[in-house]
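Omission of a single protein chain aside, the complex is shown with its protein chains in their original locations.
Here the chain labels run A, B and C in written order, and each chain numbers its own residues starting at 1.
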Amino acid sequence: MVQVEFLGPISKEPMQLEASSLHDVAKVLNEDSELKTWLESAAVAVNDTLVSSLDVALKDGDKVSLLPPVCGG
Amino acid sequence: MVQVEFLGPISKEPMQLEASSLHDVAKVLNEDSELKTWLESAAVAVNDTLVSSLDVALKDGDKVSLLPPVCGG
Amino acid sequence: MLELHNGALHVSEILARWCDEEARNNYGAYIPFVGTVRSEDSIDGLSFDIYEPILENWFSAWQFKAKEVGAIVKMAHSRGDVMLHESSYIAAVFSPKRRVALEMIDSFVEDFKASAPIWKYDLKGGNRIYAADRSTPIKNSGLLGKKS
Partner (left out) sequence: MLELHNGALHVSEILARWCDEEARNNYGAYIPFVGTVRSEDSIDGLSFDIYEPILENWFSAWQFKAKEVGAIVKMAHSRGDVMLHESSYIAAVFSPKRRVALEMIDSFVEDFKASAPIWKYDLKGGNRIYAADRSTPIKNSGLLGKKS
């Protein structure tokens, strides 16, 4: 199981799901219509490192985070 | 008479001289060998306004200042 | 050094403390950038969420980048609510020479705006509204979106 966390303004509780890569995570999250806009604009981190591709293998206990558009300062 | 002032590191007392333009001032100052290097690197102000040409008419009581290379900060 | 404070920053205290910390380290240039909440769009203030693990990674990368040119960076940011005319953000560069400091404060602040995992909300009549229109997607955003 991997843990998926929604950061900042995405008001959604963390999810646990079976996934062996980010492609699997994408498949599951795209079934949730509430998430549609966020998926198009969010960056993705695996274990707190930002990634640039879905070709990232996941293992049990990994944490996937969704980071919507930012505005610090 | 115009007053010529030497600013910053040029250690020279102010001079009074007869001059109807900066050309006249240049002529007199170039006779002073101590000033040679300073004249080549100094900017010139008339009545506290920097000038970009010697074609500036001077009248009685005007102040001409020589400003050597600067380094504030 | 990265510091996160609950609520508004005490600007003078932070600027003075950082200055003291580096007073003997022979830096010729110190440039802080102070960000203050402006009164506009009838907001009462702003509020911030921060995701600290990624912010710390981002900041560490900048410390390393600064060190390569003999400089250091420091940053303070607010968590939670910051009201009008209060400050929520201070970034600073110390460097031996001015050109490095002037260029680094610019690129540091701009990269912060584009990349730091911090979310801003307008405080308006008791509501906390995500500032979507002023927010920037982080690089490589949208990976999980449906391909069109």
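Everything that follows uses one rule, which is that a residue touches a chain if its C-beta (ideal position, glycine included) is under 8 Å from a C-beta of that chain, and two chains touch if they have at least 3 such contacts.
Note that the structure is predicted; figures quoted are calculated from it, not measured.
In terms of the touch definition stated at the top, the absent chain reaches B, C within the entire complex.
Panel shows chain B; residues 7-9, 22, 25-26, 29-30, 36, 39-45, 48-54, 65-73 of it touch the chain omitted from the view. With the whole complex as reference, residues 11-12, 15-16, 19, 23-24, 26-39, 85, 96, 98, 101-102, 105-106, 109-110, 113 of chain C touch the missing chain.
Here is the rule we go by: only the chains that are shown with their structure count from here on.
Centre to centre, using the average C-alpha position, chain A and chain B are separated by 71 Å. Here the CA centre of chain A is 24 Å from the CA centre of chain C. In chain A, no residue reaches two or more other chains under the touch definition.
For chain C, the set of residues touching two or more other chains is empty.
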